[in-house]
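The complex appears here without one of its protein chains, the remainder shown in place.
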């Protein structure tokens, strides 16, 4: 039921100062919309009544006095195309749109706030961000893992920061929440505005996260190479592992884009290796019929087939088993036993995918996210993120964003198209 | 008021045959949604109540018996990235999804139906479309202008075609309507399904038409070149003309993507050349301050400044005055009179923009449009188009699509961002 | 006869200082080689005996004391891919290789030396050139046309410049010669080292000038678009004008690269429009047989068919007639008279071609040119250019480079391949 979801946006205080940025201005009046049944999957359950969300954009009045405002920007977690574009848009809109003259870049994620790491801050100016969108990654650097909210807010106080732009994934958004709570506890007037980042495209309520298009673009190229390798050898198999810890969107969309994949494996659709409906017999059938095949696996696919390590990384994510190497071995063993001389070419393009500069589409998108984040912060909004839903930019409370992960709805027409494209019949 | 808009989809007849294509299936149950106030602009007026539209996708039952079905595909009007992807998706889904074995490609647009032009039809098979998405344009060829509905339906009858996929712009969708009426008049059971194409992104109710992303991509490259040329000469001006007869979306979005444009001129925002708030004095100011400038003009911008030719092309579109050459001359004359040695480099990349292959994002999109068109036609839907709105694929009646053009809403946050990016102050 | 060609390199003075740059070092010992009969065309006449040229590279001793050296870099004439790469390599090698701390960038070509233009100089440091190779054009700007050698040498004296790196075309190399003579007249110890630039690839003795590969790359894309447009319309003709004032190498090599061109027109091979062996009847034949055609014309092709303007541009080059528009009209008129409904799509990608960043191959090449220019200047070489011939980098006297233009040898296997690829039979 929609009414269960509280979409109220918190503010640092009442916006009373005339906005120095040009209009037209938007109001806080909510935009109603229905959730996309197909793409939102699980999230859509119980949500057929409209949600009412604040529109993003510049308001007629701002809370902060631009000339006295100090902003900080931090990027956290793994690389994703578009990070530099978001940073750049925040800096340019703050500087040229509002007249904010002091913008700090925090180095290497949340580590940058903590004295013991000795990371200097970086002054961000229009001049030193002007060309950064030509490069992948983040000029600020990043790191994984949480840091003490107290120490972070200590640092914000010491530096006299009025607003924090925090760009990162699920864990980072939870950290942003904790920071905002600490700020509230101390009764400080510091806005915390998030820009959700996930190359896996698994943010709740956000159908397409920034960088996803670029990631699919680059992943598609790896699929093309896998296909080329597969047809280049007798019984050639091209195997590609793509990002996607819990959601296989990159694997699925790149499969749709190229039409060369015969088997696509995602976390949302478990599969077995052997027996009726198993991957290996299906692969054998395909090879006997067409003599080459392409398999793409999201990194989180088939984890039940692997021995769990039980370990977690610095971000608190479970360390996944390596489905790529596992499949490579399984395929070799299976066909060796059948005396079929199968060649497997295994491609893991993950670092290449995530470190590319944003494509044009993502560049426009990131620019809009960054500018809307500035509009929100200047107006005194806090504890929220900017997001695009149904072609509109809106404000979402942090709690809503971290409620659960987006996953592929395997009963959707989207996933059906993927399956139809591959022709795969796995049980 | 939403109730004024009839969104009922017509059908050729009742779908009684079990669908041979794999599920899951969707039902005809309507998807409710609100129009995007920001992007839909004028169209959104009076539409704050939800619209109810049929979802796209495969139905549990089809009207046509696949083994006895003959389909025809035709592409009309100017080139647009993604045409081949749509053709390919129609062929592959028809063949592999439904078992349709006879698919005709009509050559050179509607001319291909008319005997006097002597254009042969082209048999479309999975084999001969398998790689066409690697190439721009349309393997079928295209042409402009209407042809007699009677002659077209004569041809459909002669060829025993059961369903016509018609890909084209505004004029083509009107032709599709006329064809459907002639079919209805003759009481034939031929489905007419449209896939709206417009590189200008000006289709009513469709926030992003296929090929638009790719067009912005390529246009952005031309802007980068214009910027490079501008900084390469003292008082260098890079001038780019982009597509956009009545809607300046390509100019606006490519401006957002690169942040090098100082003046963006679109049909929706009239401007004057001289005097207070005029383009030329503003350009002079910019050159004196920074010594280089980039101007981008949609082809339909500033038509009031040009002498109207009064002519129309084969598609019935008014032949526009050439704003690019006009501005080039105006700039030269203005600065010659001031004895400023200004260099203007004029780039018109139109044919390069429209003839590129679709990028990855458009490729996925076109695949979904093509497949959903087949699902619709097989289910006996007619007089409609498939479209993506708010991340969902739906069926729209032809009348709705041709009701009016989408334009940039110059009071929107989108256009505000464009203006803020350029810093332009024209009156 | 080879002995007629003096390949002696002039020096500013004897190199006595130990080279601070790392070795291994090369000696002044000449590299013998034969000219390439195929590619050098006319230039090869009378040159079957070997030439003996100095190798490029660092010497064991330098003339200039790095800590007291001031260098200047200037880029002249039209844009060409790779200019920024050359600038960057000069700066990095000077700074890191030799320890030169003062490097001046002269703005806007030779204008930058002349007080009346008021162009400031630009300090070049590793930091401000580190990423310029990502961008096309030249960060220094450029201009056409000669300036007074006296005033230029005055400026060099005023700025205490010890060495001038001058990057430009034929006219610029002649200017470099004049500057060197003025320097010699004043008995100054300033080295003048050229890096020849010509997107037309028409420098005497240099089989492939920097940027040419990139230009062919981009030009090829325009040909692909022209082909797409041609097949997209009944009797479709794609017409592309490419750079090539007196030498048609870009047109010829891009034709070889894509195999879609039916007629390639270059300055070296005159053609007629009508009658036996004329372009228009041959085009008609092609259209009747295959219904589409692609024509590529170098800008200097067919000048005898056009009315000469008699004008020259700032660089002293004759202003060419516009062969592209001329052909477009000629084709329209020819087929209008025959009542054939031919569509001509005319693409002029010149500014896009010349303003692109260098591709990988050119980037490596430009880096080597820039570094070798520094090695030469530091060793006190003057009045010369660095060039790659037969996979080796050598020093060439300025006089040799400006002796005459390279042109396509129309009796070569290279041109034969071009003709064979197109199948054209023009008289």
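Going in written order, the chains are labelled A, B and C, and every chain counts its residues from 1.
By our rule, contacts are C-beta pairs under 8 Å (C-beta built on N, C-alpha and C of every residue); 3 or more make two chains touch, one makes a residue touch a chain.
Worth saying up front: this structure is predicted, and the values here are computed from it rather than measured.
Of A:79, A:92, A:237 or A:279, it is A:79 that touches the chain left out of the display.
Only one residue in the set A:347, A:408 or A:426 touches the chain that does not appear here, and it is A:347. Of the candidate positions C:247, C:328, C:355 or C:368, contact with the hidden chain is made by C:368.
Taking the whole complex into account, chain A touches the unshown chain at residues 79, 108, 111, 117, 119, 135-139, 141-143, 221-222, 224-226, 228-229, 231-234, 236, 345-349, 351-352, 355-356. Seen from chain C, the chain kept out of the figure touches residues 21-24, 26, 31-34, 36-39, 50, 55-58, 92-93, 96-97, 133, 207-208, 213, 216-217, 220, 253-254, 256-259, 359-361, 363-364, 367-368, 371-372, 390-393, 411-413, 416-417, 419-421, 423.
The rule is simple: only the chains that are shown with their structure count from here on.
Among the remaining chains, A is positioned farthest from chain C, on the basis of C-alpha centroids. Measuring from the averaged C-alpha position of chain A to that of chain C gives a distance of 45 Å.
Between the Cα centres of chain B and chain C there is a gap of 40 Å. Chain A and chain B have centres, each the mean of its CA atoms, that are 30 Å apart. Shared interface positions of chain B, i.e. residues touching 2 or more other chains, are not present.
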